[in-house]
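Have a look at this one.
Left out: one protein chain. Kept in place: all the others.
We just call them A, B and C in the order they show up, numbering each chain from 1.
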């Protein structure tokens, strides 16, 4: 694919990358190729001083030749400055020094709570999902959370109430983060394949749309009353440099595993004047 | 010195060595040359399967070419199978898996409490001693403690009551070990330059005398009413093999640093028939 | 000399009793003690309570083969690649195993309590999540200094830890390389520790390589080359993604699991030799090629 044409997978990755601020210590969970690739994009563009913590090896700032389909693989150690111990990663987070983490979920509610444990809850799940890894505690203390899902359009991802809360958003039935004594900032951004959300006062709000998505589609795909920003915008397009990095780091295309085949058919190209948003093709 | 003649320093070391049982995990504190040399003697004679943990490096089963006068020295790492982390040593002890530790003290009371913090107590010490290192907690949970002092004769070492309790014996003003919930067994043996004590029902009792020491001397040197075993014996003499090991491992003679010069003048030799105790010369 | 802790796979697994709480080392598709897992299946252990962080075929196979009674892992599956763990998912949905899902950090704190000889540890998170509701054994503790109320978790000392390492000596000094995942913590916190290694070597060699688990922690050591297959054991071999796919396909039905177990685990050849014959020696050898070039490694990673 040329650099003048790109897919939603690449755009989502770049959009995730842009939630990272330079200098942050950032962690993606395992089994999270979009977030994983996004971190390399950020590191090589606007956030050279971020500390990139690999999701299962806990390698610091590696330079993998490719991203494998499993997260605990020696290919992800290449040129790492160090490999944190399991304990060190979690302690760093518990004492509030892990600045950002990426979290996804089979279900996400308006407060940004996520369910990666079981559709239908436990016991007696309808679908037993994989589980939350370290998210349950990490989500409580990490400085800032970037959420994402690539299954928004399914209508099953953004729900009024999670069947089970695995990872903490801004508020649970027990109260707010503050009331529960959780020091982390909670979700700041949610990126889906339809648009980008923020969390003013702890509740999800649609902030940006991808140009080939209508507001009505988002409303239809969302299981609760949708807050929409007054100045709803189009998601900023990726830059050539960012796309090039996505493709060079993710040679095997593992980021695409997160998307339905139909979503991957979405193609964007730069308008010739390069000023505004890319057009859908 | 020939192997038919030996000093009290060597005899004390060998006597300490014999308190170690084969297979035990054994630790000496730093600044404890007699205990340190004793552990190598045990390891190379009756306790080949003990795990020898060096006192400040936490090296396991090293084979040093010599014992230096400081405890945290790379010379004590030679041929070690492993070097435990600081945390690992203390956790091992806290969970009750460190079988034996050697402890000394500027003061030792009849229950085996020791003071290595301050003569005269704190604040306002008469003499500020070095401090207890890790003994305060270790003495609570280690399986068995071997105490020693080389200053018994001074009359200041074995006292009715410690001015300050640094390391736990069998009973403190707060109660017994059991009452305080301390899982370790407490002191099993005390070796001094005058004799050997055990702790039946948690109180010190003279069990064995060195052959050149009279009971009256021990009574005079001890600051509390002395319990004496009915079958008071002479300390078993060192074997040639043990002496040879003491001398080969402690080439610099650091064990002697623990003794007054006068004590080092005490010399023993094997009686020609080798049956009984050595005679003083 | 220290006692010789070398055992056969069969003898080592006799240290595991029905109903034991069993900690499994490694993670996901990385250095899982698969030879020991297969031996548990062969010996027909039952009602094991599995604990661990994020795992894959090890737990899925034990659940599928009816060895597990309860699963206290933070994740079981095959990531975005091969998706949910079919046997685990089916058992969970059927209610045939107890799902005690945990969080990596909570488990770490419970292991630390055991390792530190303390009856509990505090955690900052968990409150407000569904995980708390799955664990009536958790409690609460008030900080005597700040008055904060924190979730308290009890010490967890697994009955047995199963770990696959790179090399060891006969006394049980074990060399591992990072990532260590929870292997160290399991070894320190567990009552019994069984280690398989790619190679048994002499004491000097393991000391030179770097001992991570000292012998006094280890009860049995078994030489089991390829003992992590189909997960990776670098630098010896990459993971066998095609074999994992085969498992995931098979595990979609009880019959498929039975056929897999029959073909690979309890196969005629017997033991690990039989397993390796069933997988094929050429294919196993190819997994060692990862280091020859980036292209070769990518090829293996996308097999």
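FYI, a contact is a pair of C-beta atoms (placed from the backbone, for glycine too) under 8 Å apart; a residue touches a chain by one contact, two chains touch by 3 or more.
From a predicted model like this one, the values you see are computed outputs, not experimental measurements.
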For the chain not shown, which residue from B:110, B:135, B:187 or B:238 touches it across the whole complex? B:135
Could you tell me which of B:6, B:40 or B:58 touches the chain that is not displayed? B:58
So which of C:94, C:143 or C:285 would be touching the chain we can't see? C:143
Which positions on chain C touch the chain that was left off? 117-120, 122, 124, 137, 139-141, 143-146, 148, 150, 152, 154
So which bits of chain A touch the chain we can't see? 25, 48-49, 51, 60, 79-82, 84, 88, 91, 94-97, 141, 183
If the hidden chain were put back, which residues of chain B would touch it? 30-33, 56-59, 65-66, 68-75, 77, 83, 85-87, 90, 93-94, 115, 117-118, 121-141, 164-168, 172-175, 180-183, 251-252, 254, 257-258
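Everything below uses one rule, namely that only the chains that are shown with their structure count from here on.
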Given which chains touch which, is the overall layout a line, a ring, a star, complete, or other? line
Report the inter-centroid distance (CA atoms only) between chain A and chain B in whole Å. 60
Take the average of all CA coordinates in chain B, do the same for chain C, and state the distance between these two points in whole angstrom. 43
Chain C touches at least 2 other chains through residues none
Numbers and ranges of chain B residues touching at least 2 other chains: none
